[in-house]
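Missing here is one protein chain; the remaining ones are kept as they sit in the complex.
Going by the order they are written in, the chains are A and B; count residues from 1 in each one.
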Amino acid sequence: MVEAEPVGPHHTPLREQFEALGQQREADTLGMWVFLSTEILFFGGVITSYMIYRSLFAPAFHIGSGHLDLVSGTAMTVILLASSFTMALSVHAAEHGLRRRLMLCLALTLVLGLAFLGLKAHEYYHVYQERLVPGSRFHLEGPHAREVQLFMMHYFIMTGMHALHMIIGAGMLIFLITYAARNTYKNYTVEICGLYWHFVDIVWLFLFPLLYLFELRTR
Amino acid sequence: MSTHPHLHRDDPKDYLHCEYGIRSWLFTTDHKRIAILYLVSITLMFFVGGAFATLVRLELITPQSDLLQPETYNRMFTMHGIVMVWFFLIPSIPAVLGNFLIPMMVGARDLAFPRINLLSWWLFTASGVFVLITIFIGGVDTGWTFYTPFSTFYSNSYAVAAALAIFINGFSTILTGLNFIVTVHTMRAPGMTWLRLPLFVWSNYATAVIMVLATPVLAITLLLVGIERVFRVGIFDPALGGDPILFQHLFWFYSHPAVYIMILPGMGVVSELVTAFSRKRIFGYHFVAFASMAIALFGFLVWGHHLFVSGQSLYAGLVFSLLSYLVAVPSAIKVFNWTATLYKGSVLLATPMLYALAFIGLFTMGGLTGLFVAALGVDVHVHDTYFVVAHFHYIMVGGMVTAYMGGLHFWWPKISGRMYPEGWAKIAAGLIFFGFNLTFFPQFVLGYLGMPRRYATYPPEFQVWNVLSTAGASILAVGYVVPLFYLFWSMRYGKIAPRNPWRASGLEWEEADSPPIKHNFEEVPTVTKEAYHYHEGVRLG
Partner (left out) sequence: MPRLASPRTFLKVFIALLALTALTTGAAFVPLGPFNDAVALLIAASKATLVVLFFMNVRYSSRLTWAFAVAGFCWLAVLLGLSATDFFTRHWIPSPSAFPWR
């Protein structure tokens, strides 16, 4: 049976379909996890496509990966990990009712998320200038140009979907900060949003080696 | 345990009469009202899809292409497939009966996320509007499978609009599945253990797992197709180094499990009907329950049997063919257990039971012919012929639609508070059974003789079988229209239904009124008995 939960100003009120707060919390957390398992397969479809083409066209994907900036890729990874760290601290602060710390951590998370998106946009611009955006403007000398285009296509779709998720996450953070500022935040709204944010981080943890590292630097 | 002071449990009004006005329906969060919204929407879509099927069958009366141009014919069978698969079959039992019954069957006031449930219906409606727009601007001719590179480069029809409709529809499906999973895990009433759950809940839970884990892959795949088509860049295009077979892998990773979305809930309905009208506990409850989970799991391991002649590796074909046979095991367990439940039961042949018995027979035929097409060698002969068309219609129409009709009649007194007219219902059930077999059995023969699917014309020697099939389709159409009339009629003039007209077991019959109050139960029931606690030998009715 579900355990009793404390009731306080920052605890989510009981919605009418539930019998107890513990049950409601379990349902909310499980709901987010089920949604995240859906998300894994959403990214999984395009990752499968990428992995298979990468194994079929290894030399071309090597060239494509070489056109991405490893320094900026590593920086984005570090920034995103830092944002996950501050998000974890936000959840902790919300759970213990530390409002000022919560606002600070959420704001830091938002800033780091925006920094990530800024770097991403810069990288897109860089790829655009090199004329590597797939389509009629795409231009590359060499025997593998066709398959490099395939690499760039997957690069844009995977990082684009990821960036879209980041933007949604940033929107969520803005709402959470507003609630915290008005002192109307609820402890596990923060927690559930945190789960989402960490998930988006995890997606990047796989995209980073797949796109920037994966066997290619040593060739 | 805390209770809600703000809930008025002594409110005597049932869910149909507690509020009035269009807003109280379109923005309701009551799972029962949302079920009714789905019922209305999918019934509309069923007749839209049926209209396309009618045109296809009419065209095929003669060997030449005379009623429809071949291009138009291609659009007709494509729209038939898209509308029937995503806008009728997938939401049919889960979103209507599942939505209505799962909270009641587990002993809860509502699903875990009522507002997400409403969002799910709105997404469905939005996707339905998109698909109707697609139809009005000219439709799609790619087949419901959107195979590349035809869909991405060569098709001169509205593939992106249709893909967008299905993309949105996917989110509706995912949210329904998510809601069911969380509800079954966290909202069961005291005493309602997993092994006391009705089998309808088990099979819908298994379905929900498929919905959540397969649908996102369809979403991303259609997104890739859309990007390829709009931006003219290669992802699956061989001219740009892509591999069209990769599209088929991704598509069938969703669409094969989706076939089980379109049969598992039907199996759940039949388990309820067979027990209720045999007055017996189901034979081998554990086996039937776990068979649902096994089907959901194995369903993900077999998709490559759609690619046997597409250029897939022969060795992959061997693996997929072998794995496909696995699915037959849990399916057969279910059929044998339903049959064993009938043995020495006091069988009452009311309309729902007629549908259930029809399901068992038709599903067995559909399932066994599935083994034919899962065999590598045989599939080379029958692939893309009418044999395959007949096979999956026996599962989807003979199985799922039959179960849906059976379930709708069985729970109609609970949903509407009125009895349907038994005589008319039996006539309709008979028409459907006869019409269905006359439509689709000739297609097995046609396919075996070598008539390929998806062509507006065919050699004249196939005409006799095609005329038979079209004749059957017209009977089938009447069989589906008749219930539309008498069910409407019964909402006003039907006999008032008692709480448990079938004397069936289950919380929705024993603890809830017909129709139920807004929060289903006067107070949350405590479960002390196993599911299907029928006393054997007691006659019904």
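Throughout what follows, contacts are C-beta pairs under 8 Å (C-beta built on N, C-alpha and C of every residue); 3 or more make two chains touch, one makes a residue touch a chain.
Predicted, not measured: the structure shown is a model, and the values here were computed from it.
Considering the full assembly, B:Val217 is the residue among B:Ala35, B:Ala159 or B:Val217 that touches the omitted chain.
Considering B:Gly304, B:Pro330, B:Pro483 or B:Pro501, the position touching the chain not shown turns out to be B:Gly304 (whole complex).
Only one residue in the set B:Thr29, B:Thr72, B:Thr125 or B:Gln312 touches the chain that does not appear here, and it is B:Gln312. Summarising the interface, subunit B meets the missing chain with residues 185, 213, 217, 238, 241, 243, 245-246, 249, 253, 300-301, 303-304, 307, 311-316, 319-320. Panel shows subunit A; residues 26, 29-30, 33-34, 36-41, 44-45, 47-48, 51-52, 55-56, 70, 74, 77-78, 81-82, 84-85, 87-89, 91-92, 95, 191, 194-195, 198-199, 201-202, 205-206, 208-209, 213-218 of it touch the chain omitted from the view.
We take it that only the chains that are shown with their structure count from here on.
Subunit A and subunit B have CA centres that are 35 Å apart.
Taken together, the subunit B residues at the contact with subunit A in this complex read 1-4, 6-7, 108-114, 116, 174, 177-178, 181-183, 185-187, 212-217, 219-221, 223-224, 227, 231-235, 240-243, 246, 249-250, 253, 519, 524. Those residues of subunit A whose C-beta lies close enough to touch subunit B in the complex are 14, 16-21, 23, 26-27, 30-31, 34-35, 37-39, 41-46, 48-49, 52-53, 56-57, 60, 134-136, 146-147, 149-150, 153-154, 157, 161.
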